[in-house]
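Encoded as structure tokens, the structure appears first; notes follow it.
With one protein chain withheld, the remaining protein chains of the complex are depicted in position.
After this line comes chain A, so read on.
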Amino acid sequence: MATLTNALIEGDANKVGCSLPSARKTGTTICGVVFKDGVVLGADTRATEGMVVADKNCSKIHYISPNIYCCGAGTAADTEMTTQLISSNLELHSLSTGRLPRVATANRMLKQMLFRYQGYIGAALVLGGVDCNGPHLYSIYPHGSTDKLPYVTMGIKLFNVYLTVLIFGLKSSPDHFRSGSLAAMAVFEDRYKPDMEEEQAKQLVRDAIAAGIFNDLGSGSNIDLCVINKSKVDYLRPHDEANKKGVRTGDYKYKRGTTGVLTKVVAPLDLEVVEETIQTMDTS
């Protein structure tokens, strides 16, 4: 079986002292808040591959349906593919029922799939949307448990903190730091109030993500927001460029004319054709 062989290969590689390339993770800060008329989802935009930033501006807020969006933390491929699969199934389901899909349906589909894979799909999600029953926000963990709450933050490094204590020495797990979700949760716990206005909620989410970005090495770059109302969706990417790349003040290039030209010699090269071959290409 493929999975068994991979495990053996990884074991052998570690014995020799090599570590296999680590999967690209979004180890990340994502959060969501329910306000008076809807839901605000927020995310940072850094994707890491071990200790290197692989993507400085990746999009972590995924489309599920016109009224439902999902933030994803964890293995980037897992969150991407899982949300696309459920989005596709949800669209078929919505065509079949003839109604706008409900957030609870998306939640049920996601949790059943993640539970089936027993945590091997490393996707921790914050699912939010507005349907006929109002605004809803769910947090979905990789093992398939879900929570319905008015404010949630999520990050994937959390699991690895406990794991590194047990699997200490495994070269492919470098995560010794906490995810930004704790910093974001601190902001929420301080300033969350039920029934906020849209601007207040956007500011709160922006501040929570900023706390994660500046206090967690696995989160960074810009802040993306997604505001979902009954009637519209504002996908604000980027909402706040918290980390603009600096402009270089100096330049190592010298302008033309810096060095004075004393003499100029032009020597033409006389070349003669020795051999000419034609290679036919079969384009049928």
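Everything that follows uses one rule, which is that contacts are C-beta pairs under 8 Å (C-beta built on N, C-alpha and C of every residue); 3 or more make two chains touch, one makes a residue touch a chain; residues count from 1.
We adopt the following convention: contacts and distances are computed from a predicted model.
Participant: What protein name does the UniProt record of the undisplayed chain give, "Auxin-responsive protein", "proteasome endopeptidase complex", "Latexin" or "Aspartate aminotransferase"?
Facilitator: "proteasome endopeptidase complex"
Participant: Would you write out the residues of chain A that touch the absent chain, in ascending order?
Facilitator: Contact residues on chain A toward the absent chain are 6, 10, 20, 22-23, 111-112, 114-115, 118-120, 139, 141-147, 149, 158-163, 166-167, 170, 172-173, 182.
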